[in-house]
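Note that one protein chain of the assembly has been removed; the remaining protein chains are unaltered in position.
This part shows subunit A:
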């Protein structure tokens, strides 16, 4: 059977197995762990103390179970649902089909719905991107004279592109000097590209 939150594919076996474990923990504990997983997915630091508190709380940790595995399956469910743009209700019904009790599913999906668009924004931001322009700085000089010609009297634009390498997190500076004529051509072409982009937005 196909599930939307798995991208219209079968649900992976390990997810199926973990959902039956999820069904056994209390819905309160599930909601708390879910909140922490959402924080991690959104790039906020996990509150290690509150996770530890969940583990140690005698009321909540009466059930045995690997919290790490629970976190892994919640991570999958939430990010996969956001990836395939599944709404809270559909997710809830699909999870119930897989054996998650209604109370658990409802709580999980409510937390999911609150954060769905932030999740999708965060996933969009870390999508594959080859490079990223951090900033541009420029300077206009006027060349008075050179070793080749006594009177040059020409303007010269210095451009510095700061390009970010996403893998290594470093910024590379790409400098270039452009003559007035070439710079006019560059500017005209970029303006045309900008106009095209505007028609799409």
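Assume a contact is a pair of C-beta atoms (placed from the backbone, for glycine too) under 8 Å apart; a residue touches a chain by one contact, two chains touch by 3 or more; residues count from 1.
Following the convention adopted for this analysis, contacts and distances are computed from a predicted model.
Peer 1: Out of "COMD2 protein", "Dynein light chain roadblock-type 2", "Gap junction protein" or "Serine palmitoyltransferase 2", flag the one the UniProt entry gives for the chain missing from this complex.
Peer 2: Options "COMD2 protein", "Dynein light chain roadblock-type 2", "Gap junction protein" or "Serine palmitoyltransferase 2" considered; the missing chain's recorded name is "COMD2 protein".
Peer 1: Using the touch definition up top, pick the residue from A:1, A:127 or A:147 that touches the left-out chain.
Peer 2: Of all options in A:1, A:127 or A:147, contact with the hidden chain holds for A:127.
Peer 1: What subunit A residues would touch the chain not displayed?
Peer 2: The missing chain touches subunit A at positions 127-130, 167, 189, 193, 196, 200.
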